[in-house]
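Other chains dropped; remaining ones untouched in position.
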Amino acid sequence: MYELGVVYRNIQRTDREVADKLAQYGSATVHEAMGRVGLMATYMRPIHAGAQVSGTAVTVLLHPGDNWMMHVVAEQIQPGDIVVAAITAPCTDGYFGDLLATSFKARGARALVIDAGVRDVKTLGEMQFPVWSKAVSSKGTIKATIGSVNIPVVCAGMIVNPGDVIVADDDGVVVVPRALAARTLEAAAAREANEGEKRAKLASGVLGLDMYKMREPLAKAGLKYID
Amino acid sequence: MYELGVVYRNIQRTDREVADKLAQYGSATVHEAMGRVGLMATYMRPIHAGAQVSGTAVTVLLHPGDNWMMHVVAEQIQPGDIVVAAITAPCTDGYFGDLLATSFKARGARALVIDAGVRDVKTLGEMQFPVWSKAVSSKGTIKATIGSVNIPVVCAGMIVNPGDVIVADDDGVVVVPRALAARTLEAAAAREANEGEKRAKLASGVLGLDMYKMREPLAKAGLKYID
């Protein structure tokens, strides 16, 4: 249940350096580094392929067909933030287009993650403002009902607290709680450290079966080869 | 309920100049200009990003798994038309490929909007023939049952009358009834006229809150800021 009609102005953002560094590892590695949790529903897709970002979440709660609070959240954006928009009921309307993107960008936002639709996607691509959304829709919205800014929200099935880190790329959107961000960064770096070596081995034809020493546990689990 | 087995040869197309000029405003602006109505279901997606077209609708009603009438509608196409294809029951088969596209293009069609599937999408992209569809499918169709051409149809949830204007781009597909086209064009132009100025202001950091004078109505609606 949400607290309606409030804007929290002072939120505790994850340390900027930590938040920024997570981008390079991508959502899949970060997701693994957290113990395979934190991923939003897979229907959240980038409107254009290729972007890979991380940033601190400012959250906004909107009503179906009403984007009034998008203007309210704009004021709370600080450079390095990613806006996370949740809706109180399922909706695919186009809440966000090139004008709002211009404003968000001017405030320093890195991206939008929205559990609804957006529009002007061609222009958003030209502006290089990355968006992850559930839908694309020309359908506009009204400005009639207030929601909230910077409260904890549920976006695409995940709880997002203001100040958490969002990591998003072509594979999806991952939420890293503020308290776990530093530790996750370390774990992600460690995971990636030995990937280069593994890749080289596999490229040379070494099998994962041998590299990961899987033959014995597979046999133990009962796997049988038949010629 | 549909009238089956008829081809209306003389339809009243929207004035060509009006129909052509609507393209530049795009589906989102045109949708707003009509009062936020007229949008087809958001599952209608372009098979390739980037096209932005408008044109007069010639309609065709097809049966599931049967594209016979696509050849009948081809003859009714005039330069500047967009073919709108409805199906009598849900179907994702590939009704349309490169051969039909060649024929449609030769007749002067600008695009196809189909509440079903298409195929040869790579070639359609190379031919630069834009298509909005519900699905992509290799599955071919038969030619066994007759439908109708240029009757009013329901395509992706919207009624389309022959001669109406179709505006389609990466954001979706909007239907503008013939009787409303001129007025919609004006409204769209008016909307766009002051967008440049707004964009410049927002880009300079002015907030929508101030530009649209939202602070007072938000406070009145009960919005509270908490530090």
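We just call them A and B in the order they show up, numbering each chain from 1.
The rule is simple: a residue touches a chain if its C-beta (ideal position, glycine included) is under 8 Å from a C-beta of that chain, and two chains touch if they have at least 3 such contacts.
Nothing here was measured: the structure is a model prediction, and the numbers come from that model.
Every protein chain here shares one sequence; 2 sit in place, and the complete assembly counts 6 copies in total.
Going forward, only the chains that are shown with their structure count from here on.
Its C-alpha atoms superposed on subunit B, subunit A is turned by 120 degrees; the angle is given in steps of 5. In terms of their C-alpha centroids, the spacing between subunit A and subunit B amounts to 31 Å.
Subunit A meets subunit B in the complex at residues 5-10, 68, 70-72, 74-75, 92, 94, 97-100, 102-103, 105-107, 117, 119-122, 125, 135-140, 143, 145-146.
Residue ranges of subunit B in contact with subunit A, taken from their complex: 26-28, 30-32, 36, 39, 42, 45, 49-50, 52, 169-172, 174, 195, 198-199, 202-205, 207-209, 212, 214, 218, 221-227.
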